[in-house]
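Let me begin by presenting the structure, written as structure tokens, before commenting on it.
All protein chains but one are shown in place.
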Amino acid sequence: MGEVFANYDVFGAFFMTIRLAVLSAIGSLLLGTVLAVFRMSPVGLVRGIGAAYVNVVRNTPLTLITVFTMLGAHSNLGIRVADPASPTSVVDTAFRWGVIALTVYHAAFVCEALRSGVNTVPVGQAEAARSIGLTFAQNLRHVILPQAFRGAIVPLGNTLIALTKNTTVVAVIGVAEIAYLTAEVMENDPGLIVWLFLVVALGFVVLTLPVGLATTHFGRKLAVAR
Amino acid sequence: MTGMDSSAAAPSDPREPRGADPRTDPAGTGDPAPGAQGTPAHPHRSGRPGEPLVVLEGVQKHFGDLHVLRDIDLTVGAGEVVVVIGPSGSGKSTLCRAINRLETIESGTITVDGRPLPAEGKALAALRADVGMVFQSFNLFAHKTILDNVTLGPIKVRGVGKTEARERAMALLDRVGVAHQASKYPAQLSGGQQQRVAIARSLAMDPKVMLFDEPTSALDPEMINEVLDVMTSLADSGMTMIVVTHEMGFARRAADRVVFMADGQIVEQAAPEEFFTHPRSERARDFLGKILTH
Partner (left out) sequence: MSAPVQLFDAPGPRGRAQQRVAAVVLALLAAVVLAAILWKLGERGNLTAAKWAPLVSPVVWRSYIVPGLINTLYAAAISIVLAGVLGLLLGVGRLSQLAPVRWVCATFVEFFRAVPVLVMMLLSFWGYLALDAVPGAYLPLAGTVTGLTLYNACVIAELIRSGVHGLPKGQAEAGLSVGLTPGQTLRSIQLPQALTAMLPALVGQLVVILKDTALGYQITYAELLRQGERIGSAYGNIVLALIVVAVLFIVLNYSLTSLAQWIEQRLSRRGRVAGGAQAADPTLGVDADPVAAGPAPGPGAGPGRG
């Protein structure tokens, strides 16, 4: 195992994975929330746009979206996300497109996780809130969202875990994270395969296990008894 | 049971000064019978005793092809207790829910205390604050304690201070007999206790009128009475109430008037004794024959 660490920048690769995961988690939470609001809107057209986004994106492979950002948006359409004159332009471009691809893809799943949280709230809760004179905003703030959020903890946690593992996909556009490192090690030292597997497996267990444990714990602890 | 109503004639009975005598006002137009007013204010802030408080005129409502409310005219006077009965699907719940606009209507008018139902926004919220609603399935806020369920409305809607809201809530919980459960969550209470909390939650808003949609039909038999008792004492205190229920004992004991609905129409209305002993319409005789033999 020492050889893997000695000859390759394992920590650097994992740090890149974490950076990708954190940034795209924030991004997809924001975009996913907007989409969830769209999908629950009373206006048919708005709902339609939300539904179309979710159904298109979650049925498209993440690899395709990632390849599209680089070959399509960057090369063909000439959309720039980093200053071409900067010395780190190549690395920045790949990283930023990676975050964008991950965000776009996972927002669809965040949207569905939030929606499933709202769906755990019985209609009667909203009606009771209306009946005592709460306004729409008060109803959301004090009755619906607190319950919906608790119902969304576990699906959101699952989405975060999947996102963390999915960061590997952006190796396809040259972001130097774990999958990129894996290919590099295997090309040079295929003999390290078992050690490499253990390092990667342990690394991802360390990254995702706490998320899983925490969401299960809080999902249960905060669960609304009905 | 029939003995209960005889006391209604006693001058000291707080229910005496209730609105239009339904017996002389079968159409329910709500014109107060002359001389029906008198005794001073009761604890609730409904309009002057006897004046029409909730008025429905020509109310129509469809669900798709289904005509659920057909030209409903109904007037409920301040302090009056009206029981609505009728076969399943006759539109009782829809009627009840229309009064605080949980269901919208297509035509006709509904006024509460002289003001037409606002269509939306703050005005609608304000109206709903004045109209209490008790649901069949209780609908207590599942993530809040019993006490917080009762104080939420007063604090957020009425702007009452926290301490005051709490004291008031504890008094109400005491009145419905669940004060010792105040710090529990709804799921930890029995159905009967939950429904009594739901009543306290509505009362905390000082409503002008309370709507009950089959408040006891989700309850185990042994819990029905504890809820009916609370409702009866509420009726005795002069609260204006519209109650959808099949509890005939309650209707006889507490109602001023029974409204019988079938197929979205008000088929007949009369004082409880008269309705139960001499129903005028075939539909009502038929319906009573079915439920009373049970």
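Remarks
Letters A and B name the chains as they come in the text, with residue numbers starting at 1 for each one.
The rule is short, and it goes like this: a contact is a pair of C-beta atoms (placed from the backbone, for glycine too) under 8 Å apart; a residue touches a chain by one contact, two chains touch by 3 or more.
Computed from a prediction, not measured in an experiment: that's the story for all the values here.
If you put the hidden chain back, the residue from A:26, A:186 or A:214 that touches it is A:186.
Across the entire complex, the residue among A:4, A:22, A:51 or A:81 in touch with the chain not shown is A:51.
Where subunit B meets the omitted chain, the residues involved are 101, 103-104, 118-121, 124.
In the full complex, subunit A makes contact with the omitted chain through residues 39-49, 51, 54-56, 58-64, 67-68, 71-72, 75-79, 105-106, 108-109, 112, 115-116, 118-126, 130, 136, 144, 148, 155, 158-159, 161-163, 165-166, 168-169, 171-172, 178-179, 182-183, 186-187, 190-191, 193, 196-197, 200-201, 204-205, 208-209, 226.
The rule is short, and it goes like this: only the chains that are shown with their structure count from here on.
The centroid of the Cα atoms in subunit A and the matching centroid in subunit B are 50 Å apart. Here subunit B touches subunit A in the complex through residues 100, 102, 121-122, 125-133, 135, 137-143, 152-153, 156-157, 185-188, 198, 201-202, 205, going by the rule given at the top. Across the complex, subunit B is touched by residues 122, 124-125, 127-135, 138, 142-143, 146-147, 150, 224-226 of subunit A.
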